[in-house]
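All protein chains of the complex are present and in place, except for one that has been dropped.
This part shows chain A:
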Amino acid sequence: MLSLPDSAIALQQHAADWREAVLLAGAALTDAGVTTDEYGPRMVAMVEEFGAYIVIAPGLALAHARPGPDVLESGMSVVTLDEPVVFGHPYNDPVSVVLGLAVITADEHVSGIAELANVFNDPTAIDRVARAATQGEVQALFQRPSETGGVE
């Protein structure tokens, strides 16, 4: 699994709009020592360039940017919002869970991504992360062992 220390989990945060929500995910990555503070704005720029495609499931955005010198190690962050925000996605708005993803190279994160898919292939997982009251609850959701055996 990608590293997810408690310092990378920020719960019930308030964001005025999608930009602030993505920057919160960037701040959590920086707090955890995964990236420098230049990475968050690069994640915002991805959405400005390509649109709200990072909203990959109802209520969930997977914020990320390309590998770069501002990525210190591969890792992820989890931000939940006290009020959902609209990203402008045709199907999956509004968003209450923002994951921040940073990787050193485009190839080496595949097993971590597969585990992320294992967690969220459970259709109740997004809601359970959104409602988590403690970092320990989030950790428990993310460290659930694979039930599908699908990790390549």
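Everything that follows uses one rule, which is that contacts are C-beta pairs under 8 Å (C-beta built on N, C-alpha and C of every residue); 3 or more make two chains touch, one makes a residue touch a chain; residues count from 1.
Throughout what follows, contacts and distances are computed from a predicted model.
Student: Going by UniProt, what is the name of the one chain that was not included in the view, given "Aspartyl/asparaginyl beta-hydroxylase domain-containing protein", "PTS sugar transporter subunit IIB", "Imidazole glycerol phosphate synthase subunit HisH" or "Cytochrome bc1 complex cytochrome c subunit"?
Tutor: Answer from the record: the omitted chain is "PTS sugar transporter subunit IIB".
Student: Which residue from A:Ala52, A:Leu81, A:Val95 or A:Ala132 sits in contact with the chain not drawn here?
Tutor: Only one of A:Ala52, A:Leu81, A:Val95 or A:Ala132 touches the chain omitted from view, namely A:Ala52.
Student: Using the touch definition from the top, which of A:Val86, A:Ala117 or A:Ala140 touches the missing chain?
Tutor: Of the listed residues, the one touching the omitted chain is A:Ala117.
Student: Given that one chain is not shown, which residue among A:Val34, A:Val79, A:Val103 or A:Val138 touches it?
Tutor: A:Val103
Student: Touching the left-out chain: which of A:Ala27, A:Val44 or A:Ala65?
Tutor: Considering the complete complex, A:Ala65 is the one touching the chain left out.
Student: Name every residue on chain A in touch with the hidden partner chain.
Tutor: These residues of chain A touch the chain that is not shown: 46, 49-54, 56-58, 60, 62, 64-67, 89-92, 101, 103, 106, 109-110, 113-114, 116-117, 120-121, 123, 148, 150, 152.
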